[in-house]
Structure formats: structure tokens, C-alpha cells
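Here the complex is missing one protein chain, while the rest keep their positions.
Think of it as A, B and C in the order they're written, each chain with its own count starting at 1.
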Amino acid sequence: MKNNKEPGMTLIVKTITRLTVGLILLYGIYIVLHGHISPGGGFAGGVIIALSFVHLMLAFGREVALRKLSQAAASILESLGAIMFLSIAVLGFLGGYFFLNFFLNKGRPFSLFSAGIIPLCNIAISLKVGAGLFAIFVAIVLFSRDSGIPPDDK
Amino acid sequence: MSVYFLCLILFCIGLYCVLRKRNIIKIIIGLGIIEYAVNLFFVLIGYRAGGRAPILAKDQVVLNMVDPIPQALVLTAIVIGLATTALMVAIAIRIYEKFGTFDITKIRKLRG
Amino acid sequence: MNHNLLPLYVIIPLGAAFLISLFGKISKRICDCLANLATFLLLGLSLLAAVYKPSTGILVYKVGGWIPPIGICLALDGLTSFMLVTVNLVSFLVTIYSISYMEKYTDKWKFYTLFMLMLAGMNGIIITGDLFNLFVFLEIASIASYALVAFGTEREELEASFKYAVMGSVASSFILLGIALLYSYTSTLNMADISRALDIKGISPIISFIAVLFLAGFGLKAALVPFHAWLPDAHPSAPAPISAMLSGIFIKTLGVYVLCRIFFNILGVSQNILFIFIILGIISQIVGAILAIAQNDIKRMFAYSSISQIGYIIFALGIGTPLAILGGLFHLFNHAIFKALLFLDSGAIEYSTGSRNLKSLGGLNSRLPVTASTSLIGSMSIAGIPPLNGFWSKLIIIIAAIQAGYFGFALIAVLVSIVTLAYYLKFMGFTFFGKLDTALLKIKEVPLSMKLSMLILAIICVLGGLLLIPQFRPFLESAANVLLSGKGYAGIVFGAVK
Partner (left out) sequence: MELHLLLLFMIFAAVAAVEIKDLLSSVIAVGAVGLGLSMVFLVLKAPDLAITQLVVEILCLIILIRATIKKDLPLIRDGRWFFNTASTLVFIAVFLFFAYFALKELPSFGYPIMRVAKEYIAQGLQKTGATNLVASIILDFRGYDTLGEATVLFTAVMGVLAIMRRVGRIK
């Protein structure tokens, strides 16, 4: 952090970040939604979504990133994702078993809307993983920023 | 067989790092290497010579696929490793804030 | 008892944890209510499981409706219901205690969330029938406990937590490596199925290697003596309710229960393994007891005492006769009760005086009557004074050792018991008797919720011996029978699936 007036890195980094961050987020969402027909899934996609916010934070400083997704909001989103996943699991009791894939019609294979609960679970997991990892990152970075530990040495 | 053995050597490098290094970050790195080695071992035992990735393609008969179970398990193990690392880094940062050092021999002395 | 209730042992604490993390920020009362409600429900469910036994002795639940080797199954047999009652009884009383005790710490909702996650992990370990699933829940419980040990975020706590986390992670890696080898060798993860596959393959060096890996991994979690270095730092550093949970049930669930399940029911016990158990048990008893005498910190003394008592349990299981296993499991239950009681007492002492150093305390008998009397019951019980529960279980273990012909080891067990009495007398003498320090004249007895849970635990200590009378004995016997049935476990599980 060379100049305190303008947080974040240099202009070049900021411009490139502005171009790429949306694409990274979009790629993460793509990976999540296609988890059941191609490699990827909720975890990988969730981490990519978290990384896009981390990218924003590294390039522009914490204010910009936290305006997009505050720590409290991340924490709430994470809990919501967890509850969503647990409720999908508990809804399996409708068919008689915990964690039952309760959709009778599994849809046409190789299409986006297929495989019953698997895409839904992927979405819940990605929500939880993305928000959770971002919360971890924010907690660690904010702490070392405020308490005199040199966060990085440029 | 030689592949398994190389994988266990990686495991032992991590073990050596955890047992012998006195720096907190180095210990976390050693644990990371151990996790990599175990995950790698799990995937190695599921590999099938000349096999295909366990993803079905249209109009294709399933003949020879690698074992999908270890892959599913390792996916879980990777995330567990990430969780452990994150928690330990958090503890390490707090320790640095309280003691001003990453060296565990010094930390022990400071504790008195 | 309907088999649809089985997943609830995990769903309730998980749901409670997620709800507390969402709504707990609003008010402390909400987290208190949610946590206590959840543990109360769990206690009720586990008592239900203990009272209404299925006729076949086992209930198997197929998660997702998949037949066991394909999907994950949950299994509830005698040992499971025994462990569930122990865990949920202690955790219910500990949550009552935490209502007042945790007022001293900030961010109570984080405490309760982690607490419920740890409980979910332990219940998940106990009830699962799948080896990898066991590992996952073991990690949930472990990670929650690493964070809880550092909950006070002071110097010592952080250092202890880091040490504990490093050793715990190494242990987890050993366990995972063992599971990988076992999977490669048998090509299945279901515990009953592994047992059956190993029967077909016969004995080979790889089984001994896997056994050593598991012994090192779970021995580390159980703090058996060559692997005990983390416990005396980690257990005293945690907040008192967590110390009670860790020492009372955590090391037993993650260590002793899993060791028993794996060695007795899956890998199969041989004389060599039983002898290793005996040796580890005896060394743990002696080392724990000797180190405990020298301590001046109350909680540290109790932590070393836990190592010693875990040694008793492992020793009893290593003898391997029906009587010894019964005694070992009974001692497991008793130790959970009185060690939880003693740690809660130490928390009460710290709560009112602000110190837990034996040298600076004294004469608290007049100021803290409830704490003093419950501590007296707990100490005498752990030292094996009749008619308290600790006496009966130690008596059974020693009789069983003599019957099996281990005279020397029985003598050591008796001697260790005397040493135990000595250091608990030291604790009582320095804390509650003697001259009251002038600085401590103004202290008051602890709040109601803390008193309540200590009193209930003390009553269970006094009445614990009743578990041996014929009406209640099936509770222990059915648990011991599971271990005695050995590799018959596979047949029982697959018989119940159909």
C-alpha cells in the first residue's frame, strides 16, 4: 500500500481486474450449474466465486469489495446456504428416506435441468462455500491490517 | 508400486517438516504436504490402466473407467484440508500478534 | 423405536448450529433456548433408544434409500445407544451450565454454534456405519474443538490450541491413510462389508500396518501415553464447559469408542493387539497419575488424571473377558460423569475466585458450599471410595484382571487408584479446607444454572452404582455384547438390512 489516498494496487491492475472480475464470477456460476454434467460442481464453483471477490479486494482495497458484499451479509448467506442444504436433505423424508433424491422424474440426461436434487445441492453448496471462504479471508485480512502485523511487503 | 512409494516419500517429507521445524508457518506447510500426499495416494489407488474419466458422454458405451469413489472421497478430503489450513493460519496470526514471533521455542520461553 | 429417528441424532444439532449462527446475533436468550432445547431433545431421543431396544438388537438406516455397500448406512446397536446416552447426558448438563458461565466471554452465539457442531460430530461418529463418513464427522468434531480450545483468545489458549491442532491434523492424516489402504485392499467403505471382505482374504502384513496407523491416529485422539503431549495443555486452556466436554466425552468418543469399534468389530482382535492395549493402558495409568501429583493448577491436574483414567478403560478392554469389557464400559460412563463434574467445579471455582492455582486458594468450604460438596463427591468417586460409582467400576476391572491372571497389572491398578486418592485429597485440602485468604472473603456462590448441573451430576455419581442391579444391567450388557460378538458384527448388520 504505497499511497494511502487511493487504496488498492496500480491502475494497470485495476483496469484488468475491472475487465476480468465479472468473467471470473460468471465462470464460477457456470461451473456450479453444470456440476452434474461436466467436471466441477458446488465446491470448485463456490471457491471460484469467492476468489472473484478476493480478487476485487486485492485490487481495489477492502472498501470497494465490502460494499459489494459485507462481512455480515457473507456470514448470513453462508448460514442460509447451510440451512438450504440441510433442508434439501431433510426433504428426502417426503419419499421416506433422509437424503433421498426425491424427484421421481430425473429429467433428460445431459441437459441442465436433470438429475433431481443434485443441481439444487450444488447451488446450496456454492452459496455456502463462496460466502464462507470470503468471510474467512475478510476476517484474516482485516485483522492483520488493524493490528500492526505487516500484511504484505511490497 | 514405485508410484505408491514415491507418494509415501512425499508423506514422509511432510512428516519430517512437522516434527522438526520450529516455525509455525513451516509446520502448517508440512501439514499441507502431508494432506497432498494422502489425497494423491487415494487417487492413485483408484486409477485404472488406460481408463477414462468417470464422466459419461453421449452415444458412448461405458467400457473402462477409473474408480470414481476415491475421487469423490478426495474431493471431501481437499475441502477438509482447506478448512484445517484456514483455521491454523488464523491461530498463527493471533499467536504472532500476542507473542511477536513465529518460533515455537521462543513462544514456549515467553509463556514461562 | 422407529428407525426413521436415527438421522435425527445428527440433524438436530446441525440444524441448531445453523439456526444459532443465523439468529443468535439478535439476542443471547435465543441461543440459550435453542441450544438447551436441542440438547434436551437429543437426551430424550437417546434415552428412548436405550429403553426401547429393537428385538434384533440392531437398527440399520439406509441413507438415501441405498442398500449398504452402495450407500451409507447408520447403525444403532447396544454400544451405540450406550455411547449416545453418555454423550448427550453430559452435553445437556454442560449446556445448562454454560448459560451462566459463558456470560464471561464475548460472542456467546459463536460458542454455541461451535458447541453444537462438536456435538453433531460426536453423534455422527457414534451412529455411522461407514468408515469414511466416520472420518468426516471426526474432522467436524476435531475442528470445532480446536477452535473452542482457543475461545478465550489469550496467549496460553492460542498456543495450546495450535499444538492440539497440529497433533490432531497429523492423527487425521494417519487415519485417512489407513482408510485409503483399507479401501484399496477391500474395495468398500462400509464397516460391516470391510469386516466380511477381510474375513475372506485372511491375515496379511497389510492388516498389521493398517492397525498400527489406526492405533497411532485414534490413540492420539484418545491421548494414550506416548501420544498424550497435547492434552495437558489443551484441556485446561478451554472454557470450563468445554474442558468438561473434552475430558468427559470427547476423547472417549473419538478415541476409545472408535478404537473399540474398529479393532473389535472390523479388523478383529488378536492376542497381540489385546496385549498392546493392556501395555498402553498400564503406561497411561502410571504416567498420568505420577504427573498429576506434581501439578498446582487445578485443571491441569484434572487433565493428567484423565490420561490416567483413560488408561484404566483401555486396560480393561485389553483384558478382553466379558466381565472386563463390562467394567471398562462402566468406567467409561462413570469417568464421563465425574470428570465432567470436576471440571465444572473447577470452572465454578475460577468463576468466583478468578484463580485456579492451588497455592492461592484455601478455605472455600464456607463460601462455596455447593461447589465444595459436589467436588467432594466427584473426587471421592474418581478415587474409588465406596459406595460411589467409581468404586464399582474399578472393583470390576481389578477383579476381572485377577480372574484373567494378570496379577501384577491388577496390583498396579490398585496402586494407581491410591495415588489418585492422594492427589484428589491434595486438591480438596488446598482448595476447600484450611485458612480462607482475606482476599477471598467477599466471594459469592455461583449462579443457579451452574449449581443445578453440578448437583445433577453429583446425584448421578452417587446413584451410578445402581446401573449394576439386574433391572438396569442390560444397558451395560448389551453394549458389552456388541464388542464380545467381535466379527459377528457384519452378519448382524447385513441381517438387519433385509
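Here, a contact is a pair of C-beta atoms (placed from the backbone, for glycine too) under 8 Å apart; a residue touches a chain by one contact, two chains touch by 3 or more.
Just so it is clear, the model here is predicted, and its values are computed rather than measured.
Enquirer: Which displayed chains make contact with the chain that has been left out?
Expert: Displayed chains contacted by the hidden chain, ordered by label: A, B, C.
Enquirer: Pick from C:Ser81, C:Asn133, C:Ser417 or C:Ser453: which residue touches the chain that isn't shown?
Expert: Candidates C:Ser81, C:Asn133, C:Ser417 or C:Ser453; residue touching the omitted chain: C:Asn133.
Enquirer: Tell me where the left-out chain touches chain C, residue by residue.
Expert: Answer for chain C: residues 14, 17-18, 21, 63-64, 66, 69-72, 103-107, 110-111, 113-114, 117, 120, 124, 132-133, 136-137, 139-140, 143-144, 146-148, 150-154, 157-158, 161, 181, 184-189, 193, 204-206, 208-210, 212 touch the chain left out.
Enquirer: List every residue of chain A that touches the chain not included in the displayed model.
Expert: Looking at chain A, the ones touching the missing chain are residues 31, 35-41, 43-44, 47-48, 50-51, 54, 58, 75, 78, 82, 85-86, 89, 98-99, 101, 106-107, 109-110, 114-118, 121-122, 125, 128-129, 132-133, 135-137, 139-141, 143-144, 149-153.
Enquirer: Can you list where chain B touches the absent chain?
Expert: For chain B, the residues touching the absent chain are 1-10, 12-17, 19-23, 25-26, 28-30, 32-33, 36, 39-40, 43-49, 51-57, 62, 65-69, 71-76, 78-87, 89-94, 96, 102-103, 105.
Basically, only the chains that are shown with their structure count from here on.
Enquirer: Which chain pair is joined by more contacting C-beta pairs, B-C or A-B?
Expert: Ranking A-B and B-C by C-beta contacts puts B-C first.
Enquirer: Quick one: chain A and chain C, Cα centre-to-centre, how many Å?
Expert: Comparing mean C-alpha positions, chain C is 37 Å from chain A.
Enquirer: Measuring from the mean C-alpha position of chain A to the mean C-alpha position of chain B, what distance in angstrom results?
Expert: 22
Enquirer: Of all residues in chain B, which are in touch with two or more distinct other chains?
Expert: In chain B, 94 touch at least two other chains.
Enquirer: List the residues on chain B that touch chain C in their complex, please.
Expert: Listed in rising order, the residues of chain B that touch chain C are 11, 15, 18, 24, 27, 31, 34-35, 38, 41-42, 45, 69-70, 73, 76-77, 80, 83-84, 87-88, 91-92, 94-95, 98-99, 107-108, 110-111.
Enquirer: List the residues on chain C that touch chain B in their complex, please.
Expert: 132, 136, 139, 143, 146-147, 150, 153-156, 158-159, 161-162, 165-166, 169-170, 172-173, 176-177, 180, 183-184, 189
Enquirer: Along chain A, where are the residues that touch chain B in the complex?
Expert: 38-39, 41, 43, 109-110, 129, 133, 136, 139-140, 143-144, 147-149
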